[in-house]
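For this view, one protein chain was removed and the others were kept in their places.
Going in written order, the chains are labelled A and B, and every chain counts its residues from 1.
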Amino acid sequence: MKSIILKTASNYLLPLLLLFAVFILLRGHYKPGGGFVGGLIASIAFVLHSFANGLQNTRKLLRYPPGAFIPVGLAISLLSGLAPMLIGKPFMSGEWLSVQVPIIGLIGTPLFFDIGVFFVVIGVTLTILFTISESIL
Amino acid sequence: MIDRYIILPIIAQMFTAVLLIFFWRKVVVQRIISVLGSLVVLVLSIGLFSKTWHWGYLVMQAGNWKAPFGITFVSDAFSSTMVLLTGFSGLAVSMYSTVGISRQRIQYGFFPIFHFLLLGLNGAFLAGDIFNLYVWFEVIIISSFVLMTLGGKKPQVEGGIKYVTLNLLASVMFLTAIAILYGLTGSLNMADLSLKMATIHNKGLIGVTGLLFFIGFGIKSAVFPLYFWLPSSYHTPPSAIAAIFGGLLTKVGIYALIRVYTLIFIPDTFTKNIFLIIASLTLLTGAFGALTKRNMRMMFSYLIVCHIGYLLGGLGMYTTLALAGTIFYLIHDIIVKTTLFLVSGLIYKIRGTMNMDELGGLYEDYPKLSLLMAIVFFSLVGIPPLSGFWPKIYLFRETFTTHSWYLLVAMILASLLTLYVIAKMWGDVFWKKKPAIEKSTDDFAAMNWRSKFMLVAPIALLVFISLYIGFCAERINVLSERIANDLLHPKPYIEAVMGPKEIISPQSN
C-alpha cells in the first residue's frame, strides 16, 4: 500500500503498539489483559508495519523468521510450569516472589507463563498472516 | 492418591517436541532426539502404569486448584494402559520414521509435529476434565492435519480436505455437546459431572446430549454412517504417519466414548440398541469395503473401520465381560493396526507399489520377513493362540448372554470376511509368482544394515508385544477385567478426584 500517511504513522505506531502490548501483558494476571491479547497487539503492530512498508522490510526488521518465536515461547511456558516442581509444588502452581518490583509488580511463574504465551502468539499469528499474504502476492 | 508423576509423560513429550523445533532443519539431530525422546516417554509410561496399577488411581490438580474448579489429570488403569500403548506405538513409529520418512518431509517439520500428536494423545488419555479433553483433541487433530497433508501431492491433499472437514465438524459437535452439558450442570470436571448427572430430572435432554457426544466421537472413530473420510484419506500419507493414525487416532475416539458413556452418561436400552445396530453396520460395511479393494493400504483402512465395530459392539452390550472384551480388543487393535501399516510401508519399500495385482513373490525373496508379517496378519484375523482371538471369545460369549443376535451374526460375518481378505492378500502378495513388470526397484535391498534394522526392528518390537498379548492372555485378561470393573463402578474414581468428603449422592450401578 503506497500511502505516505500510513507509512509515516506506522513508523511511530510500531514502538507505541509494542509498548502497549507489553503493558497489556504485564497487567494481565488480575486485570483484563494477558499474554494472549498482548501477543495479538504486538503482531498487529508488525502486520500494520508490513502493510505500510512491505513484507520484506518487516521481515528484515524482525531479523528472525517469525516461526522462531514459537519454540522460545513454548520453552518459557513449559519451564515456568516446571519451576514449581523444583520446590515440591504441583505442576503449574502459581509461585510468587515476595518482593514487589517497581512498575512490573509481583514476579512469579504465571508472569513467565504469560510471557511464553506472548511469544507463541506473536510467532503463530505472524507466521500465519505472512504465509497467507505472501502467497497472495 | 495425589501424585504429580502423571504429568511426566506429557511433559517429556512436549519437551521433546520443543527441542525438535529448535533443531528445525537438522535432519540427523532430529532423528536422534525423536527416538531418544520416545524412549524416555516409554520408560515414564511404564512407570506410570506400574504406579497406577499399585495405587489404583493417581490424581493431579494442575496448579493446586481443587477438583471441580481446576484442571484435573487422572490416571486410572484404563488411561495408563492407553498411555503405555501410545508409548510403544510412538517408539516404534518414531524408529521407523528415521528411515521411512523422506528428508524433505523431515525438513518441513515432521518430527516436532509427530511429537505434538503424541502429546495430544497422552493428554487426552489423562484428562479428567471434559473441556480439557476437547483441547487435547484439538491438539491431536491439528497435528494430524499437518501430518496428513505434509509435503503432499494431489491425492494426499484431496484426502486431506475430507479428513479436515469431517474432523472439524466432529469437534464442533463435541463443543456443542460440552456447551449443553455445561448449561445443564454448571460443571466440566468429569467426576463432578458424574455426580451432578444423577440429580438432573430432564432425562430426555441428557440422552440427546449423550448422542451428540456419540456423533462427535463417532466421526472421529469412523463408525458406520460417518466413516467415509477414513478410507479416502488414510492410504494417502506415508506409512509411518498412516500407522500412528490407524493405530491410535480412531481409538482415542473410542476411548473418549467409553469414558463418557461409563462415567457421565449411563446408556439406556434405546442408546444401547443404537450402539449395537451401528456396531453391526460398521462391522459389515468395513468388511465388505475391504473386499472390494485391491490396494493393500486401502484394505487396511477399511479393516480399521470394520474392527471399530467390535469395540462399539462391546460398549453397546454394556456388561462387565463385554467391556473387558472391548478393552482387550482395544489393546490388541492398537498394536496390530500400527504394525499393519508399518508392514505395508515395508512392502512398499521393497516393491514400490501397494496394488496387489502388481505384488507377489515376497515369500520367495524374503522368507524371514514374510514370517514376521504372517504373525501380524494372523493375529489380526484372530487365529487361536495369537492376540486377536481372546477378546473375540469374550465378545461372542456376551452376545449370547445379552441376546444381541444380529451383532453376533455381524461379528461372525466380519471375522470370516477379514479372514478371507487376509488370506487373499497373503496369497497374492506372498505366494503368487511375481508378475513381470518392466521396472521393479527394490529400495529395501539397496539399504545399509542400519537402515534395514530401523525399518524391521519396530515391526519386530510390535510383533513381540502382539505375541505377548496372545500367549500371556491371562495377564491381559486380568488387566482388562479390572479396567471394565473400574469403568462400571466409578465411585472410587470420583472419590479419588473429588476427595471422599465431597460425595453427596454417589452414583451406583
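As a working rule, a contact is a pair of C-beta atoms (placed from the backbone, for glycine too) under 8 Å apart; a residue touches a chain by one contact, two chains touch by 3 or more.
To be clear about the criterion, contacts and distances are computed from a predicted model.
Tell me the UniProt protein name of the chain this structure doesn't show, selecting from "Na+/H+ antiporter subunit C", "Cytochrome b", "Probable glycine dehydrogenase (decarboxylating) subunit 1" or "FecCD family ABC transporter permease".
According to UniProt, the chain not displayed is called "Na+/H+ antiporter subunit C".
May I ask which residue of B:27, B:43, B:168 or B:447 touches the chain that does not appear here?
B:168
Decide which residue listed in B:155, B:225, B:385 or B:492 touches the omitted chain of the complex.
Considering all chains, including the one not shown, the answer is B:155.
Of the listed residues B:24, B:65, B:131 or B:453, which contacts the missing chain in the full complex?
Of these options, the touching residue for the absent chain is B:131.
Check the options B:293, B:332, B:392 or B:482 and report the residue that touches the missing chain.
The missing chain is touched by B:293.
Since one chain has been left out of the picture, which residues of chain B touch it in the full complex?
Chain B touches the chain not shown through residues 131, 135, 138, 141-142, 145-146, 149, 153-155, 157-162, 164-165, 168-169, 171-172, 175-176, 178-180, 182-183, 188, 231-233, 235-236, 292-295, 298, 355.
Write the list of chain A residues that the hidden chain touches.
Considering the whole complex, chain A reaches the absent chain at 30-32, 36, 124, 128, 131-132, 135.
What we mean here is this: only the chains that are shown with their structure count from here on.
Nearest whole angstrom, what separates the Cα centre of chain A from the Cα centre of chain B?
37
Which stretch or stretches of chain A touch chain B in the complex?
67, 70-71, 74-75, 78, 81-82, 85, 89-94
Show which residues of chain B lie in contact with chain A when the two form their complex.
4, 7, 11, 14-15, 17-18, 21-22, 24, 60-64
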